[in-house]
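Every protein chain but one is kept in place in this view of the complex.
We just call them A and B in the order they show up, numbering each chain from 1.
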Amino acid sequence: MLSLLAFIPAFPLLGFAMLLMTAGLLPKRWITTIGVGSVGIAAILALIVMATFLNSPEPYTEIVWTWIAVSGLTPHIGFYLDALSGLMMLVVAFVSLLIHLYSAEFMSADEGYSRYFAYMNLFVGSMLVLILADNLLFLYLGWEGVGLCSYLLIGFWYRDPANGLAARKAFVVTRVGDTAMAIGLFVLFTNLGTLDIQSLMQQAVVHWPVGSVLPIAAAALLLGGAIGKSAQLPLQTWLPDAMAGPTPVSALIHAATMVTAGVYLIARTHVLYDLAPPVHTAVAVIGALTLLLAGFSALNQTDLKRILAYSTISQIGYMFLALGVGAWSAAIFHFMTHAFFKALLFLSAGVVVQRLGEEHDIFKMGGLRQRLPLAFWSFLIGSISLAALPLIDAGFYSKDLILWEAWSDGALGPWLWAAGLFGALLTAIYIFRAVFVVFFGPVKLEPAGLTGWRIAIPLVVLSILALAAGFVEIPPYLGNVPAFSQFMQSALPAPPAPVSGESSLQIMLSAIAGLVAVLGVGVAYIAFRQRPASLEALIQSPASLALQHFWETGWGFDWLYDRALVRPFLWFARVDQGDFIDRFYSGLASLSRAAYRQLSESETGRVRRYAAGITAGSIVLIAILVFA
Amino acid sequence: MNVVLMQHALLLAMILFALGTIGVLMRRNLIVMLMSVEIMLNAAGLAFIAAGSRWGQADGQVMFILILAMAAAEVAVGLALILRLYQRLGTLDADAADQMRG
Partner (left out) sequence: MTIAFYIAAAVAVIATALVIINLNVVHALLCLVISFLAVAIVFYVLGAPFAAALEVIVYAGAIMVLFVFVLIMLSTGGAAIQQERDWLTPWIWVGPIGLSAILLGEFVYLLLRNPVTAASGALVQPRQVGALLFGPYLLGVELASMLLLAGLVGAYHLGRTDRKAADERGGMER
């Protein structure tokens, strides 16, 4: 049964190939069957494989064939199944299936229906390849594949040049990260002689002492790649603009799956980070800074999807924070719950936007609680989970675990904990701001149309998961169900064991976190539902407005990159247009053009000239005959 | 017995041929150009006759007859073409027919 592993990425890729070759000529029903069905088969196979795996949780490698065999480098087309990749595969496959089903109705009126499903299938195939790859080169193939699909799907409505610009921005920024990652692969290969992940980790421990230059370099470069793909500081500028794509794309790629590829990479190569403590700390610091930065930015957005985009950046910051303090399985746990509630939020936001005729501004919406009940309850459940309100939702358990592990991490721990806590406050405020503005208050825009079962079922399923998925890992003081971390033990080492007597500390910290979340909801309620005049005045004061604008533009990063990087590059490209190498080649061209002009002058059309030519030629011929 | 050096006869033929070439290259009037071509053909025929006479055989004259036939056909067609050109261009200037330039 485990040998079905290789088929899991194969089916979506097969679906992609079929849809690509038929290029939109199939009837819509067939396209839907192929597009959704291929991912469905992948999900069922994933279930079967995981069920078999759970019976005997031994890591399983399947090598399909040898991809390259060149002077010591022999990466295979190989798949590696252990707890980490198995869990991620299951989550990705199921969330993708739900989103594909949602897309079947959401995108049904779009003329690029077949193209959409082709790209989505390619994406799912590449993501599964990335997760299941047993060597870093094959992983890089999947990495690039998801980057390509991200570009294709952000710029899906290519007729609007702004979408193309957003797609290019995403591609270029992640490219910076991908280049760092490629260099990291080079460092790893030249020093350790292999790219196979498991043997790489073993070799690294044997050959590289802790804290030496090589693991720091390799880990830092891989971190660069992860930062690019997961939209962390300083490469986070592409994700808000990526909302130009269709909403299911934002849900799948830019919330649940692709952006977590960086988290997966770091978790996979965690041995390197154990060998490079400075980089390990850097991961945590980057995570903390990013979650704060994105939290502030999300407070001031007016576009519903941009709020969710910044929220994604912020939540991945939490995952990086967890990775950085050594809580590997906590990060994966948060990934799982985040996939559910973020996809839920995006999908319900998609319903709202589509039913209001593509209106994205939340201040033009209002009172949709009665008009769109399904969207309202889905969005509310997602928001509760995102804000991590105590006990009832999955987000609480995962975020709480992260905060607890952050506190326990040495000298930097309390600072990281404080950052995470403040981030939780911001999260609650901004997401309930969205809830109150969009769903409460007077109705400003009437929704049109209906929502069918293909949208309703994914929303309902994700809502249940967003509430219940956290119960696999309940902390000791609430019931002690460490099922998740025990499951992940085989793949990821456990964080340092808690010292005895700290359970009361843990309860206290959890209580503070819970209170903070509820406080955030309250602040949002007061500010955006009741709107007292004094608070309004404070919000509208000039200093406050300037600060809000600063936060809204993502702390000025776009402005900074534009001034510091983009413009000098464009200037240099413009100046370099006539450099000496170009001159040489264009000189050749103009030389031949001049020669052509000269030659065409000789074609005068006059008979006498031609006769003269014949005479001269015959003279030369006779001379050759006579004198030679 | 007539003794005419073949060299001299051939020299005469070559001089006539050169004069014909000059005429073709120099004159712009189409009819004069055609006449110069006739001069050249005649010179070639003279060369054949001279060669045949040197060996005392009739082959030279046979070649001359064939050249004559060809020249006649060529003149007929050539003059017809000149008539057509004159209708089209309104002039007998050879340089006026330069639409194939460039």
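Remarks
Methods note: a residue touches a chain if its C-beta (ideal position, glycine included) is under 8 Å from a C-beta of that chain, and two chains touch if they have at least 3 such contacts.
Every value quoted in this text rests on a predicted model; they were computed, and no experiment measured them.
Touched by the hidden chain within the whole complex are the displayed chains A, B. In the full complex, subunit A touches the hidden chain at residues 612, 615-616, 618-619, 622-623, 626. If you put the missing chain back, the residues of subunit B touching it would be 1-12, 14-29, 31-32, 34-36, 38-39, 42, 45-46, 49-50, 52-62, 64-66, 68-77, 79-84, 86-88, 90, 92-93.
FYI, only the chains that are shown with their structure count from here on.
Subunit B has its Cα centroid 87 Å from the Cα centroid of subunit A. Those residues of subunit B lying in contact with subunit A across their complex are 21, 24-26, 28, 33, 94-95, 97-102. Of all residues in subunit A, those touching subunit B in their complex are 600, 603-608, 611-612, 615.
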